[in-house]
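The structure under discussion is supplied below as structure tokens; questions concerning it will follow.
With one protein chain held back, the other chains of the complex are shown just where they sit.
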Amino acid sequence: MIQVTARIEPSKLMTFASPLLAIFLTLIFGSILFSLLDKDPLQAMHLLLIAPLSDAYNFSEMLVKMGPLLLCAVGLSLCYRANLWNIGAEGQLLIGALGGSAMALQFVDSEAWFALPLTLIAGILSGMLWAAIPTFLKLKFNSNLILTTIMFNYIALYLLLWGVHGPLRDPDGFGFPESAIFSDATILPLLNEDGRAHIGIIFAILLAIFAAFVLAKSHLGFQIKVFGADEPAARYAGFNQTKLTWAVMLFAGALAGLAGVSEVAGPIGQLVPGISPGYGYSAIIVAYLGRLHPLGALLSATFMAVLYMGGDLAQIEMGIPIAVVGMFQGVLLFFLLACDFFIHYRLTFPSNSQYQN
Amino acid sequence: MSQVSRDVIVIETPNLTRKESAPPRLTLKNITKEYPGCLANDNISMSLENGEIHALLGENGAGKSTLVKAIYGVVAPNAGELIWEGSSVKISNPANARDLGIGMVFQHFSLFETLSVSQNIELCLSKEQLASIPDLSQRISQLSEQYGLNVDPDKYVHSLSIGERQRVEIMRCLVQSVKLLILDEPTSVLTPQEVAGLFVVLKQLSKEGCSILFISHKLHEVTEICQSATILRAGKVVDTCNPKEETPASLAKMMVGDLAEQDAGYTKKTGDKVCLEVINLSLSSAQPFGTQLKNIQFDLVAGEILGIAGVAGNGQEELMSAISGEDSRAAPDMIKLNQVPIGDLGAGKRRQLGMAYVPEERLGRGAVPDMSLSENTLLTHSKGFIHKGIVDWKGLKSYTSQLIDSFKVKCHGEFSEAQSLSGGNLQKFIMGREIGQSPKVLICAHPTWGVDVGAALAIHQALLKLRDEGAAILLVSEDIDELFLLADRMAAVCDGFLSPVIRCEDTNIDQIGQWMAGTFISETDTPSKEASA
Partner (left out) sequence: MDIDFITQILFAAIKTGTPLLFIALGEVICEKSGVLNLGQEGMMLMGAVVGFLAAYTTGSAGLGIFGAIFMGMIMSLIFAFLVLHLGANQVATGLALTIFGTGLSAFVGADVVGQTVQGFQPIIIPLLSDIPLLGKILFTHDLLVYVSFAMAGSVAYVANRTRTGLVLKAVGENPHAANAIGIKVLRVRYCAIMFGGAMAGLSGAYMSLVYTPMWIENMSSGRGWIALALVVFASWRIGNIMLGAYLFGLASIMHLVLQGMGWSISPNLLAMLPYVATVLVMVIISADKFKEKLLAPRSLGKPFDPRQMA
């Protein structure tokens, strides 16, 4: 008989092995699913996981998707570490794009050097503002952060739609719900000429390293961890919950806002209704898969970006609906949560002789 | 009385009587229960006669609670046999146990605060039992009268005092016509007067033939009412005896083995300089079903230990939160530390002013379970280890190693997780961490609750040393004996009121017990007038 036994100390090995095991199980699940749908599982897996890395163009596109995922996930990692259930990265990203666009559209005919910094700052501040409202409501009125941030995602989406259909619509755009094309002065420089990857990805990686440093070395990072691990202990120690909540939430909002503005001022180049294929939601999974560690998010964001890119390729080449990506993300998180069970428990195969003295 | 004395004989020669009279109510054979990393019960065998009050004695962690949970079907033993009235039974859940006639009063009560007394009792009854009682409320009232329990079936549990709640738990067993009543540390939450009341009920039940298994570590209680005792140490039965023929000291020796040092007879001190003043502190409760603090007033003097007695839930938690700063809703002038008003400061600020705090819950509040001891040092002791916001981990680790050495904390090292330490060792660590900050005022809650005797001794000595070095210590405990051992002055809380403060030499357990029950409140409408030392 197999028995489940609690470990005396949590397994460090399983902490790192669990995400890999979860990915492996998700792939098996996917292969079975594709077989059932009469699609060649090997071809599908190749398209989903290998093809996105196989040539320079695809790799560059992968980086384009990785940027916003990583930015959002780094912010969310800190939030979740502090036990702040911010589900609002999607809304903060959309508002960041909206605010950044509003600024960028002031420079359509300009070549001023400060146009790009101003656009980025506008996007970052917009994202921070969108994170600030639920934070304020939580601290002041004790409202549930999960629900308010979700609601603010929906509100952000309609605000964005209102923007592109209304005040920010291109007057010369034949009534299409799109803004004017941004001036080159407000577009992020490309990494190289072959693809659309831009320096936003560099920002994202630097910020992930910065966040990892804060978490590991600073007193602030320590306080964040204590709040997440054991709130009564944090209150007992006298850490300032209000200050900490503001710091973490605004940081996450800023990063999501930067992700949003980097999309419109990067690969898209104008404000359109469909800015994000749910990056803000996927970032939740990226954060979890990366063990809520900013450097872990670096790895998991890469994986998720590959999956997104692969989803595009699989749709084009095999007619697999793009929704398969969303489903895989959910399955992945399920498997991850299930595998995490084995951080604290192990399977044993006891023999009956053990208790006979 | 005759029945009781017969039982005493039964215990002395159990093997003989078993053959000639009715089988024992319950016999345990080789019960073994293993938790990961801990053998809680190791081949335990014992037997309980009809109408016998049997003590299960042992230190914290000796395996008493695990054993009774196995009898009640909450915990499944890995091996062993239970024999109920002569036939082997398997008790896989509490409902089985109750069907046999086993009732249990838990140490942390298993009552639901948002339900009424009769709803709480109803939940424990099977459908058949419920059908056999025409009117539950009436039955409760009748039993309440019969045993003098004073339980009102329509009251909501959250409105009841701890003592009343315990009587509800006992009532729950009585309604089921219990044949074996298990009580897990029943007296630790009661005032001395309530304990006497409980013993009357237990003796009445025993006379009616109900067997009682009584867990305690208070030896004088065991010698007072129990007819036999089984002593556990580290999960094993080490001895059985008739407590009437033993003294508390001889029982203690059986429980812990030989003690090199005795934990008794410390000198009392008198301080002079007032360190902490609490002035007319009134505060509504921040939690539902909490206690409102009412007009609390006392001075804490440097070089003294002020002990605060009281039954759990009478405002101790609220008072300590208000003083430590976890609850900073008080007006600034209500609390002064060396003349500085601190009533509205946060806990962090108060620490900087020289306050330290050892909270009741060690794991989960006093220490973060899955963080290392170094990290747990940083939890409250950051002074000198933070430079420009960056943590000096190296310095912290070496300091923590020193701390572990000087307070003899048993662990693998500064990297050990807090949850890997035993209760006593973790308490020594927390105590060391707080004392290491050279506090002017130390608030200390239930310092030796659930701690083995050796660690308790070390903790007591550390507290006295800190006092002798000139710190003011506020010691809050439910254990009156401990308070009389350590405190220089004493007071009691009841229902959010604080009694007068009195020197230990000038009072006795009886007076403090009455204060715990609130007799001082009626004496003076404005309580907590400080009786000068």
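List of remarks:
So that you can tell them apart, the chains are marked A and B in the order they are listed, and the count of residues begins at 1 in each.
Heads up, the rule we're going with is that a contact is a pair of C-beta atoms (placed from the backbone, for glycine too) under 8 Å apart; a residue touches a chain by one contact, two chains touch by 3 or more.
This one's a predicted model, so the numbers in the text were calculated from it and none came from an experiment.
Only one residue in the set B:A22, B:A249 or B:A286 touches the chain that does not appear here, and it is B:A286. Among A:M66, A:I87 or A:L313, the one in contact with the hidden chain is A:I87.
The chain omitted from view is touched by exactly one of A:L118, A:L161 or A:L299, namely A:L161. Mapped onto chain A, the interface with the missing chain covers residues 4, 6, 85, 87, 137, 141-144, 146-148, 150-152, 154-155, 158-159, 161-162, 165-166, 281, 284-285, 288, 321, 323-331, 333-334, 337-338, 340-341, 344. By the touch rule set out above, chain B reaches the unshown chain at residues 35, 40, 66, 69, 73-75, 93-98, 104, 106, 108-115, 119, 122-124, 286-288.
Basically, only the chains that are shown with their structure count from here on.
Residue ranges on chain A touching chain B, taken from their complex, read 5-10, 217-220, 222, 225-226, 229-230, 232-233, 235-240, 355-357. Within the complex formed with chain A, the chain B residues making contact are 32, 34-37, 43, 78-79, 324-326, 346-351, 357, 359, 361, 364-371, 375, 378-380, 382, 386, 389-391, 393, 417, 420.
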